[in-house]
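Not every chain is included here, but those present sit where they belong.
A and B are the chain letters, set down in written order, and residue numbers restart from 1 in every chain.
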Amino acid sequence: MERSNERQAWINGEFVPESRCVVSFRDRSFKFGDGVFDMTRTFGHKLFKLDEHIDRLYRSLSYVRIDPGISPKEMKDITEELTERNLHLIGEGDDYWVGQRVSRGTFIPEADIHSSSGPTVIVECTPLPLKARAALYRDGIAVVVPATRRSPPDSFSPRAKSHNYLNLIMGDLEAKAADPEAWAVLLDQNGNVTEGMGSNFFSVRDGVVRTPRAQFVLPGVVRQTVIDLARENGIPMEECDIDLYDAYTADEAFLTSTSLCVCPVRSINGNRVGGADAPLPGPITQRLSDAFKDYVKFDFVAQYLGSLDG
Amino acid sequence: MERSNERQAWINGEFVPESRCVVSFRDRSFKFGDGVFDMTRTFGHKLFKLDEHIDRLYRSLSYVRIDPGISPKEMKDITEELTERNLHLIGEGDDYWVGQRVSRGTFIPEADIHSSSGPTVIVECTPLPLKARAALYRDGIAVVVPATRRSPPDSFSPRAKSHNYLNLIMGDLEAKAADPEAWAVLLDQNGNVTEGMGSNFFSVRDGVVRTPRAQFVLPGVVRQTVIDLARENGIPMEECDIDLYDAYTADEAFLTSTSLCVCPVRSINGNRVGGADAPLPGPITQRLSDAFKDYVKFDFVAQYLGSLDG
């Protein structure tokens, strides 16, 4: 396997330098966001729960009726090889997001609007933005709940990880208008908390950890890992409807995501979580963060904090 | 101006052959559908209401907070030049879709998830699928109303013409599963008729033409032209809530779109519109179709029917 100075991506059968991993402006995912993806990360250069991510990818594909033309096993092999080919390009202390993207294909002008070539399949990796996010582990995340509501399941299920992100982006733009460092967490049509752009929300009250039910959110692999770790560690844990009353009266709150793992929330709509003098992270968040480190055998918090400017 | 054998597109400042009009897999419109577009057509090689389409494009851009970096006037000039450069590549009887696409830009891996280069702006044209759609003018469109509901305005406004089409695509997949030739027309969260993938719905009952209010649909330029033509021709016309009772008890129905102009609907969920012996198109549809031909000084019906296989 040759070593390249440029990161490589895999597209429709071949590994290419990223600069050659391009798609036509007629690709349905460019024109319509008509595609799905999944994404894991490495911890110390090892891929995290790749099987679970590939499984979720194929569920997303089933939901939108796209046949990627390759099997889950092949997808996994390509992902592992892609990772291998790119690891030498990051430092020891760095890690990658690694993911797959499948578009329904490229629109063929002479046919009707629904025709397309076969699917566009891409496997790619991206260095984690450790430095850009490091302060979140020191200061906590400022969550803002925007007026924009998460798309309802009968319009498009939030459980499919698709290339249609404008609903989440609109919410995030609102949050960032209120505070440029804020992360949006959207409500659903019933006023219950759902998720942010790629992140899941957890609250803690009187020792009980709660996270929204999986129907209205993308059920994150880290989210599930944290649920499992809570149960294994004897921390009461509920998947249930959570609303702004829960959020505002929580003792602690945190977000999970592939890249964040477990990251404390400092405030919700400007309200300091747990009151003015609450420790950050709170004690249960700390326990779950530590349990996650043990589980992945990797100190992701140290990795982030190590990227802070001196 | 050189003449090329390949269609050209304009991308970020230059005219290129379409095969070189490509975007990175990191383009936010490929990854997130994070872009908007607009699209008109030519009639006899003349662009239709380009100003109105450009105006709507800039409204979509405002809504999603993307600054394209060029003015409406520049966008118009580019569109006209792009059309000019490509007209020699289609036959006299053919015509183009001509449109603009603006993505928020390309994600820069080393920065955080929200960073991007400047916007990706593309102007492009596509031959109209005259042959593929010709039979619709002879037989009428079979409309199927799927279970999938149009995204609500507080999730993402249907009035912005964006690159997030999965909601409409899911509906269309349902319709095509019922009948491969069918077109989907979706209901909104209240059970009112909205729109199909790029098309607007009209019904006629007792001489009154009705179309859904503009809040829950993309307010098509052809839709507005037909509303105006109805009023100019003394045909009673209402923008109002329309539900399945209206659809099932209509005397006539038709769809409008940039490419279709005015095309009769044969059936809704298998129900023959207007009853078994109703003429196709119905008399009011015919009047509006004729008025549209007069308005654009072009017989679009003849153009479509002329593409039918001999």
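One rule holds for everything that comes next: contacts are C-beta pairs under 8 Å (C-beta built on N, C-alpha and C of every residue); 3 or more make two chains touch, one makes a residue touch a chain.
This structure is a prediction, so every number in the text was calculated from the model and none was measured.
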Quick tally, homo complex: 2 in view, grand total of copies 6
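As a working rule, only the chains that are shown with their structure count from here on.
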In the complex formed with subunit B, which residues of subunit A make contact? 7, 9, 11, 18-19, 21-27, 29-35, 37, 64-65, 101, 103, 109-114, 122, 124, 126-127, 129, 132-133, 147-152, 154-156, 162-167, 169-170, 172-173, 176, 189, 197-198
